[in-house]
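To start, the structure under review is shown below, and the notes come after it.
Here the complex is missing one protein chain, while the rest keep their positions.
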Amino acid sequence: MADLQTQMKQAVAAAAVEQIKDGMVLGLGSGSTAALMIQALGAKLASGELREIVGVTTSFQGEVMAAELGIPLRNLTAVDRIDLAIDGADEVDPSFQLIKGGGACHVQEKLVASRADRFVVVVDSTKIVDRLNLGFLLPVEVLPGAWRQVQGRLAELGGIADLRMAQCKAGPVVTDQGNLVLDVSMAGGIGDPEDLECRINNLPGVLENGLFVNLTDEVLVGQISDGVAGVRRLQRRE
Amino acid sequence: MADLQTQMKQAVAAAAVEQIKDGMVLGLGSGSTAALMIQALGAKLASGELREIVGVTTSFQGEVMAAELGIPLRNLTAVDRIDLAIDGADEVDPSFQLIKGGGACHVQEKLVASRADRFVVVVDSTKIVDRLNLGFLLPVEVLPGAWRQVQGRLAELGGIADLRMAQCKAGPVVTDQGNLVLDVSMAGGIGDPEDLECRINNLPGVLENGLFVNLTDEVLVGQISDGVAGVRRLQRRE
Amino acid sequence: MADLQTQMKQAVAAAAVEQIKDGMVLGLGSGSTAALMIQALGAKLASGELREIVGVTTSFQGEVMAAELGIPLRNLTAVDRIDLAIDGADEVDPSFQLIKGGGACHVQEKLVASRADRFVVVVDSTKIVDRLNLGFLLPVEVLPGAWRQVQGRLAELGGIADLRMAQCKAGPVVTDQGNLVLDVSMAGGIGDPEDLECRINNLPGVLENGLFVNLTDEVLVGQISDGVAGVRRLQRRE
Partner (left out) sequence: MADLQTQMKQAVAAAAVEQIKDGMVLGLGSGSTAALMIQALGAKLASGELREIVGVTTSFQGEVMAAELGIPLRNLTAVDRIDLAIDGADEVDPSFQLIKGGGACHVQEKLVASRADRFVVVVDSTKIVDRLNLGFLLPVEVLPGAWRQVQGRLAELGGIADLRMAQCKAGPVVTDQGNLVLDVSMAGGIGDPEDLECRINNLPGVLENGLFVNLTDEVLVGQISDGVAGVRRLQRRE
């Protein structure tokens, strides 16, 4: 039997899959909880409980997993809409603003989330924070030739930015788009995510950052109480 | 002897090269006038009139030309500063805001221009307009998998965007960064370049757009009067 | 009514589509004749004459067209096999060896052709030659940083190689993989395609060349005789 932590993630994944209806075009997120969600979806398709589903993945990992489970996939350019996207997050604040990008997939993930009619976030309770960027660094995807320049511009905005280095290759992590990642710590955390997202994206050499602003419709939080894994719906603080 | 049009471009290029001093790190632009500027710079280095110059190029074209002329080059990541950048433009408005990107090099060009202590624009008089985007389309560089989605989002902003197609390969033009280009016409032209630049760059899937806002220090305009090629300094309208 | 040239291409396209059976995974080629083939396939799917087809495209062009026609597509990584691939060619020799790559798509095209159980080439009669590379240049896809070095190595092999320049962007054509194209003329044409394909692919910096060796199962040739468009099957000379 799975440990409590895994049971909790499975509970959240299952709660998210409950929202999937026949015929939907689905955004399939990345990360460990999203992986459990994809597995649960695959099981429902195999049993016939769900039908006519099309998936759009946000990472190589999801693409391989979905293909193995027989979930029909389409590219983002080949779908007219996404009905529902389900993904994890690295931090969630009380207004449902997110930091994502620990896996360096935030470019694809934001494309899918921003395309979706409805975006549901699945996390465990450790990801809920009062203020973003005090515990988790903000990933910024930059052109290889621009990382030093962007690093300097981020310092002007009050951020300390380190190039993310790789373990299994020499030099820096390269994203699926062929770019580099700066992990940024803003002094005092991020007070105005909407403003900062736009400022960083406007820096020359920046493709995208990991702030997901005004995109999230619902946050499902896994928790353990009295030794039992459960799920609660986070209340948005206006 | 060169025709009047070429004489005019040479006059502007020469006027820009006048601003180069020994020891400068230079941003070397793209396009036909910038090419003449690079040639004039190469001649001054060969004659010994200028010394200790380092160039940073903004396109493949400039890199090949500068290498052939023996201009020492460095990558953007290998220089601490750029003293002076000289480049062309597709449109210049009275506040010195620009549209660039006809050659699909605006990502590199904006990196260099925004890094430079001083940015000088060299154009002929046909590029001076009252309002941007009524005559020249605004190029937006997008991830290959995101072009349809960005096209839709640009429509929400009032823009009609067409994918730039190639002549010498099947399918679309691919930029030096491996991305695609949407050429955008905003209804009524562009009234607030600063706002639009930021909005477009904040769209998921957009790397950069061709609006150069608050970057230009000086505009040198080539003109022909009484059959003689000359240069004037454009006055900025506040 | 379409002109004779178009009628001829349509006749070849129709002959190729005849070979498609229900349930097949199909490689969908690039170029004008392949485009007509994709249209004919779309019509048969719409009418219900063909069912359960999955397409794998070889270019952006084919992907857009197939999506618009409602042909279900999968990525190359998501299919276990390709039953039949249909594509054009720039030159076909008597042993069914090909030069492809006029559209700079030969990397994707060769991946699909080499994966297919059966590879059918559709051309008009002008593409049939006695010896390759006397009329059409051989495209070689190279890393951006390696083009000069590869150009030198090709010269050692007896080839004159020019970098393919773009019309709608500054500088060279960039492929869908982000690389450059050298167009090569071998002195005296290509006598041993199998040997040359391997030698060129072994040069550092080369991704792929446009020689398709021992891949083609059938060549359908469009021709006009007595003012009527028709199709013949090319006989392979051993």
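The letters A, B and C name the chains in turn, as written, and every chain counts its residues from 1.
Here, a residue touches a chain if its C-beta (ideal position, glycine included) is under 8 Å from a C-beta of that chain, and two chains touch if they have at least 3 such contacts.
Predicted, not measured: the structure shown is a model, and the values here were computed from it.
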Among C:Val107, C:Leu132 or C:Ala166, the residue in touch with the chain that has been omitted: C:Val107
Residue touching the undisplayed chain, where the options are A:Gln97, A:Thr175 or A:Thr216: A:Thr175
Contacting the left-out chain in the complete assembly, out of A:Gln10, A:Ser30, A:Ser114 or A:Ser185: A:Ser30
Hidden-chain contact residue, picked from the options C:Pro72, C:Gly178 or C:Gly230: C:Gly178
Residue numbers in chain A that touch the chain omitted from display: 30-31, 59-61, 103-105, 144, 164-178, 181
Chain not shown, touching residues in chain C: 75-77, 107-108, 110-111, 114-115, 143, 145-149, 177-178, 197-198, 201-202, 204-208
Contact set of chain B toward the excluded chain (per top definition): 63, 67, 73-75, 77-78, 178
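Just so we're on the same page, only the chains that are shown with their structure count from here on.
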Shared interface numbering between chain B and chain A [over half = same, under half = different]: same
Interchain centroid distance [CA atoms averaged], chain A/chain B, Å: 36
Whole-Å gap separating chain A and chain C, where each centre is the average of the chain's CA atoms: 39
Multi-partner residues of chain A (each touching 2 or more other chains): 75, 77, 178
